[in-house]
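Just one protein chain is left out here, and the rest sit where they should.
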Amino acid sequence: MDIGFVGLGNMGSGIAQNLLKAGHRVTVWNRTKSRADALKQFGAGIAATPGEAAKAGIVMTMLADDKAVESIVYGESGIVRSLPADGLHISLSTISVALSERLTKDHHDAGQQYVAAPVFGRPEAAAAAKLFVVAAGSPGALDRCKTILAAIGQQTFIAGDIPNRANTIKLAGNFLISSMLQGFGEAFALARKSGIEAEKLLEILTGTVFVAPYQKGYGSSIARGVYEPAGFAASLGLKDVRLVLAAADAAGVPMPMASLVHNRFQAAVGRGHGEKDWSVIARLAAEDAGL
Amino acid sequence: MDIGFVGLGNMGSGIAQNLLKAGHRVTVWNRTKSRADALKQFGAGIAATPGEAAKAGIVMTMLADDKAVESIVYGESGIVRSLPADGLHISLSTISVALSERLTKDHHDAGQQYVAAPVFGRPEAAAAAKLFVVAAGSPGALDRCKTILAAIGQQTFIAGDIPNRANTIKLAGNFLISSMLQGFGEAFALARKSGIEAEKLLEILTGTVFVAPYQKGYGSSIARGVYEPAGFAASLGLKDVRLVLAAADAAGVPMPMASLVHNRFQAAVGRGHGEKDWSVIARLAAEDAGL
Amino acid sequence: MDIGFVGLGNMGSGIAQNLLKAGHRVTVWNRTKSRADALKQFGAGIAATPGEAAKAGIVMTMLADDKAVESIVYGESGIVRSLPADGLHISLSTISVALSERLTKDHHDAGQQYVAAPVFGRPEAAAAAKLFVVAAGSPGALDRCKTILAAIGQQTFIAGDIPNRANTIKLAGNFLISSMLQGFGEAFALARKSGIEAEKLLEILTGTVFVAPYQKGYGSSIARGVYEPAGFAASLGLKDVRLVLAAADAAGVPMPMASLVHNRFQAAVGRGHGEKDWSVIARLAAEDAGL
Partner (left out) sequence: MDIGFVGLGNMGSGIAQNLLKAGHRVTVWNRTKSRADALKQFGAGIAATPGEAAKAGIVMTMLADDKAVESIVYGESGIVRSLPADGLHISLSTISVALSERLTKDHHDAGQQYVAAPVFGRPEAAAAAKLFVVAAGSPGALDRCKTILAAIGQQTFIAGDIPNRANTIKLAGNFLISSMLQGFGEAFALARKSGIEAEKLLEILTGTVFVAPYQKGYGSSIARGVYEPAGFAASLGLKDVRLVLAAADAAGVPMPMASLVHNRFQAAVGRGHGEKDWSVIARLAAEDAGL
C-alpha cells in the first residue's frame, strides 16, 4: 500500500523501515530532514511537508507529544487539509485523550477516517517489529489498518470503535510502568541502606514474582544505577503522566499513585535529570535516602 | 529428618504436608488444635506445646505476625527454651526486620541456629510445593536447611548470612505487589469511568507488558471486582506495609509509595474491608471515583 | 463612577451592593436574571448582555470558573468586543493563570486595560466589604481601580504589574486553606479515634497555635461535622486545586501536598459530596478512619 509516515524519531524510524520491509511504498516526512534522508536507502520517498505525505491516502504519525501532533495535523499544509476524502490517519503517538477526541471529530468532519493506534515497546522493539499495538476506530478503518499494523508489531489489540479509548489504555499502561519504576526505586533504596546488594535484590525479585520483561529490564538499570542513554526520557515520562492525570481529572478519578509519580518526574526534571531515562526517578529515591 | 512445625494456617498446612510427603517426620503444633489434628491422617505427630515441637531439633514456624511469633518463641514452653543446643529454627513467617534481628541474637545466645526463610507464594503455591524461598543465615545453618526448603518450594534464593536481610527482601517484595494492586486499582477506575470494559483493559495489559503471573491473577480479581474469599487479607497487607515502613524508617529511607499503599490499606480496614483480599484496595480506588 | 458588574452569585451580589452603597452607578448582568433584578431595589441598572454592562467603561466580573469567564468575555456580545477603547476590565474571579494571561493579551490588543483582582474572603466578608483584594496590572490601571477596590474590601494588596501573578497568589492561598482542611481532618480523626472530644481538640488548637480566623471557622465546622450549607463547594475547591496544579505543572514545580488535596477533593466529589462545603474532605478523613 501507499503510506505516508510522519515522525522519524527513535520509534518512528524503526517502524517506517518495517513498513518498507513489508513491501509498502512509504513516503516520509520529519521535521529534521536528515532523519528522513537516512531512510532513502531503504526505499522511502521524501515528502516536503506533512500534507504531502498524507497525499498517499493513508498516513501514519509517530510524534513526541500533543503539540507536535497538532503542528503537523492542522494548518495549511497539515494532514487534515491534505488527506483525501476517505483517507485514513493512523496515529501511533502517545497523546492526550482530549486531542484524540478532537482528531476523531475533525477527521470525521473532513470525510476521513482516524484510528488511534498507540504502541507499547521501546525503540528496539520498534526496530524488530515486536511492538504491541492497541488500536481503536471504526470497524472499516480498523480493517484497513490490519496488514499495516501487523507489519510493525507482534500483536494488535482492538480496543473498540471509539479511538481515544486506545489512548486511555496506552496512558494507563505507561502509568503502570512508571509506578513500577518508583516502586523499584524505593525498594532498592531500602535494600541498599539495609546492607543488601542491589544485584542480589534484583536476582530475587525478578527470579520469583516480578518476572515480566519490563521489570527485568528496568530492574537491571536501577540495580546498576545506569540511566543513560535514555530509552525514554524522564521529560517524556512527565508528559505521559500529565496526560494520565488530565484524563483522570476529566473522568473524575482520583489517582494518588499517578500523582505521586507525576511529582517524582517533575522533581527529576527540576533536579536536572529530564534528559535521562525515565527510570531515573529511582535515583531520586536513592538520593532522598542519603545514598 | 525430624522436624517440628508450628503454625498451620492457610500457608502452613500445605507446607507441613509437603514435608510429610517428602518423607520427613513432622510434629506439628497449632493454636487451634483441630487444624493440627487434621494432619494426623498424613502422618503428622501432634505436640502439646510449641516447645514440644521444637524438641525435634529443627523447628519451622509459619505464623501471621510478630506477636504470634513472639508468643511461641518466648516463654516457659517456647521455642528458645525448648530447642536443643545446636537446634535450628527456620522462620518462614513474614515478620519485622527488628524481630528477626532479635531472634538472631537470642538463638545465638542460646547456642542455637536461626535461619530466616520467608516465602513468596499464595496458599495454592504452598500446597503445590511451588513457593519461592528467600533464606538467610550462617552457611552451616543454610546447608542444614537445604533439603527441607527444597521440599516446600520450587526454588531457594540465598540472601546472605545475616538473617534479617531475607525479611527485608520479603517485605520489599510484598510492598511491590501491593503497589501494583493500587496501580491496577487506579488504572481500572480510570478505564471504567472512560467507558472501557474492565475485561478489555485486563486483556490488553496482561497480553502486552504486565505479563507476570501475579499481575494476571490479581488483575483478573480486580477486573471482576471479586475480593472474597481472601487469599491474603487486607489486614495482613496493612501489617506488611507497616513493617516495610518500620524498616524504612529505621534505615532512613523515604518511601512515599509505600506510605500511600499503607494509607490505602488503613482506609480499607477503616471502611470495613479488612477481611477481604488485599486487592480490595482496588475497590477503594473505584469507590473514590464514584463507581 | 459608572461600573458594569457581571456575576451575582454568593460573592458577587454582596460586592455589587457595596459598590452601590459607595455611591457608584452600577449596571449588573447575571445569567439567572432574577438575581440581577433583586439588586434593582438598591439602585442597580440591569444590562441585557455582559457586553451592555461593559459599555459603562469599567466592568467587573465575579464568576465561578474559567468557562464562565470565557463565555461572557468572548463572543459577539462579550466584554472584549463591547468595552470601549481605554475601558477597564477588573476580574475578581479565581481563574487559571493561563486564562488571566490570555485576557491580558486580548484586552491589550483591543486597546483596553485589564486588572486581575481576585479576593480572599467568604460570602459574609463580601457582604461586609471585608474582603482582601490582591490586584495586579499596569500602574495606570491599578490607579483607576483604587477607589473601587477600596469599596469592596478591607485592604488591597498590589502584586505587581503582570496581572496573572495575582491569580497565582490567590491560587496559592486557596491551596494553603485547602491543605489546612485536610490537615485538620486528619488531626480530628486521630483525636476522635483516640477518645478525645473534637470540641476539646478544637479549643486547644485554636487557643494556642492555630489562631487565624479561617482556622477557627473551619475548625469549628470540622469539629461539629457540619458541612452544609456550603460557603464554598467542594466541587469549586477541586476546580481551584486543579488550577494550582496546572500552574505548578506549567512552572515545573512538584506540589505533592497540592496533589494530595486534589485527590481528596476528587474523592469527595466521587463519593457524592461535591455540593457540600469544601471542608467536607475532613469527613472523608473520618470515614477512612472508620468513624
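Worth pointing out:
Per-chain residue numbering starts at 1, and chain names A, B and C are given in the order in which the chains are listed.
Assume contacts are C-beta pairs under 8 Å (C-beta built on N, C-alpha and C of every residue); 3 or more make two chains touch, one makes a residue touch a chain.
Fair warning: this is a prediction, and the values are worked out from it, not measured in the lab.
Only one residue in the set C:F42, C:Y74 or C:Y214 touches the chain that does not appear here, and it is C:Y214.
The chain that is not drawn here is touched, among residues C:A48, C:A128 or C:I196, by C:I196. Interface residues of chain C facing the missing partner chain: 97, 120, 132, 134, 155, 157, 159-160, 162, 165, 168-169, 172-173, 175-177, 179-180, 182-184, 186-187, 189-191, 193-196, 200-201, 203-205, 207-215, 244, 247-248, 251-258, 260, 264, 285, 288-290.
In the full complex, the hidden chain is touched by chain A at residues 256, 266-267, 269-272, 287-291. Touching the omitted chain from chain B are residues 242, 245, 248-249, 252-256, 259-260, 262-264, 266-267, 269-270.
The working rule: only the chains that are shown with their structure count from here on.
Once the centre of each chain is set as its mean CA position, chain A and chain C turn out to be 39 Å apart. Centre-to-centre spacing of chain B and chain C amounts to 52 Å, using the average Cα coordinate of each chain. Within chain C, residues 256, 266-267, 269-270 each touch two or more of the remaining chains.
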